[in-house]
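Here the complex is missing one protein chain, while the rest keep their positions.
Then we have subunit A:
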Amino acid sequence: MKFLVCISNVPDTTTKIAFTPDNKEFNKAGVQFVINPWDEYALTRAIELKEANAGSTVTVLNVGEADTEPNIRKALAIGADDAIRVNAAPTDAFFVAQQIAAIAKEGNYDVILMGKESIDYNGFQVHGMVGELLSIPTVAPAMKLDMSGNTATLEREIEGGKEIVQVNTPFVASCQQPMCEPRIPNMRGIMTARTKPLKVVPAIGEAPRTQVAEFALPPKKQGVKLIDAANAGELIKLLRNEAKVI
């Protein structure tokens, strides 16, 4: 079984978001980048399935510039076998999906996994685009993934419940909790990751169909109005008569 795990490089979850003075770009100064937390579910589950199915391999794919390589190495340290970096800024979901689809096709991957969405762009789009470009099924967002031969059984989250879905390889799934407990690299993994293959390839495909014109931060709150705990019922009156939300 050949697994392809797509990871993005995103600001750490504790990052205070700021933009360049013209509001056109995210201000990377002083920001720690991590593997997108949703992608960690995809990566760890692929490694678990590889361990359970002898002869399987896990390839990590990232669309990004050279500064994403520390996190690609981290994915290799966690247990992926090799990596591919498409050397381009991930400008929009369609652009990224075209890169993934091309590599998945060329490498004949059986299972293409990624996180539900990235915590920076929050597109939740790439999975479906890759599936459509390759004319293969997509399961998104998947909470559980088991493989038996070429058949996968997945749990897909729906509003208010879940669906049990079965698909045959090849397929795409976008992953979320509680699929697995994401792993962290150990010392041996970090040592072996240094020599695992990381191939850099140029981008292909059509131009992006969307462009970010400007970023903005949410409006600031006016300040909190405190109500005495002894008189907590007063809050309910304020919510009805002042805030008018109940």
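Of note:
In this text, contacts are C-beta pairs under 8 Å (C-beta built on N, C-alpha and C of every residue); 3 or more make two chains touch, one makes a residue touch a chain; residues count from 1.
Assume contacts and distances are computed from a predicted model.
Per the UniProt record, the chain missing from the shown structure is "Electron transfer flavoprotein subunit alpha/FixB family protein", taken from the list "Dihem cytochrome c", "DNA-binding NarL/FixJ family response regulator", "Electron transfer flavoprotein subunit alpha/FixB family protein" or "Putative spermidine/putrescine transport system permease protein". Note on the undisplayed chain: of the listed residues A:T44, A:Q99 or A:T138, the one touching it is A:T138.
In the full complex, subunit A makes contact with the omitted chain through residues 11, 13-17, 19, 26, 37-38, 93-94, 97, 119-129, 131-133, 137-141, 143, 156-167, 177-178, 209-218, 221-222, 224-229, 232-233, 235-240, 243, 245-246.
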